[in-house]
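I am attaching a structure below and will ask some questions about it afterwards.
Heads up, one of the protein chains got dropped from this complex, but the rest are sitting where they should.
Chains here go by letter, A and B, matching the order in which they are written, and residues are numbered from 1 within each.
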Amino acid sequence: MSAGGFLAMGGYAAYVWPAFGLTLAVMLWNVHAARRAHERAREDALRRLPDREPGA
Amino acid sequence: MDWTWFHKLASPPHFYRIAGRLAPGLGWPALVLILAGLYGGLVFAPADFQQGDGFRILYVHAPSAWLSMFIYAMMAIAAGIGLIWRMKLAHAVAIAAAPIGAWFTFLALATGSLWGKPMWGTWWVWDARLTSELILLFLYLGFLALHASIDDTQRADRAAAVLALVGIVNLPIIHYSVYWWNTLHQGSTITKLGRPSITLDMLWPLLVMLVGFTLFFGAVLTRRVQAEVLRRERNAAWLRAELAR
Partner (left out) sequence: MTPRRKRMFAVAAILAGVGAAALLARLAFEENLLFFFSPTQILAGEAPADRKFRVGGLVSPGSLQRAPGSLEVRFVVTDNQHSIPVRYAGLLPDLFSEGKGVVAHGRLDGQGGFIAEEVLAKHDENYMPPEVAESLKARDQPGGAG
């Protein structure tokens, strides 16, 4: 199968590629959001340590 | 039966430490399976006799729809455990799962719409399957909104948990809607026992995607529960020791 034929998806390119693209984008966003939530919660918890020694 | 492992897992410090190793252990296999499923679904699987290459949307639509329901079931069960056994970690799991479930419900609706337009001839119809899936999205959003609207975490957990339990009735409605009522949406392809209505070269990428998506959910959920535990336990002594390491 040629690259052009593959990209054309038998005439359904306008539906197939947005469906796959949207799915991957949402999945990547979920990974990013989960990591960010973890980082933020960690930083917030660290800031609350009253007796935190510098460099600990 | 010995339940010590369960109580151990339910203790936030123990869970937090396990989760740090669990997330990559789920995430990497998920990545490998999803890449294999993408290759299988986009390249390896032959075009369908009726829908041509348009049917390939199945490979993202069906796993998203599966997760939208699986995550809700898991969230409601976690909420129920939290209510009955007053288990803090269970509530953290429920609230961590909700945004992921909402995203996959959105994906199921959006990819279904992109599939419906060329095949059925419409982006959207108010048939029982599509409508009940839309209600599922509202249940997730309602759960998150209710939890966010109550300041006291414990009370927020309990109120949202009741909503999650009430909403579980929607799951069998979604699944059986295509059999109970006339719908535009077709029946299930792979839950028919014995005879899946799909040939093997089209089926395996779908199964690989289903497992890959589920592991992906496990990895993202683990990270989110970690964040939730940090937020809830930020004054606990164990956390101090953990973070100081």
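Heads up, the rule we're going with is that contacts are C-beta pairs under 8 Å (C-beta built on N, C-alpha and C of every residue); 3 or more make two chains touch, one makes a residue touch a chain.
Computed from a prediction, not measured in an experiment: that's the story for all the values here.
For the omitted chain, the shown partners it touches in the full complex are B. One of B:9, B:35, B:84 or B:241 touches the chain omitted from the figure, and that residue is B:84. Checked against the full complex, the one of B:18, B:36 or B:168 touching the unshown chain is B:168.
For chain B, the residues touching the absent chain in the complete assembly are 46-51, 54-55, 58, 80, 83-86, 118-122, 125-128, 162, 165-166, 168-169, 173, 180-184, 186-189, 197-199, 201-202.
The rule we apply is simple: only the chains that are shown with their structure count from here on.
The geometric centre of chain A is 16 Å away from that of chain B, both derived from CA atoms. Only residues 27, 34, 38, 42-43, 47, 52-54, 56-57, 60-61, 64, 99-100, 103-104, 106-107, 110-111, 114-115, 117-118, 216, 219-220, 223-224, 226-228, 230-231, 233-235, 239-240, 243-244 of chain B touch chain A when the two sit together in their complex. The part of chain A that touches chain B in the complex is made up of residues 1, 6, 9-12, 15-16, 18-20, 22-23, 26-27, 29-31, 33-35, 37-38, 40-42, 44-46, 48-49, 52, 56.
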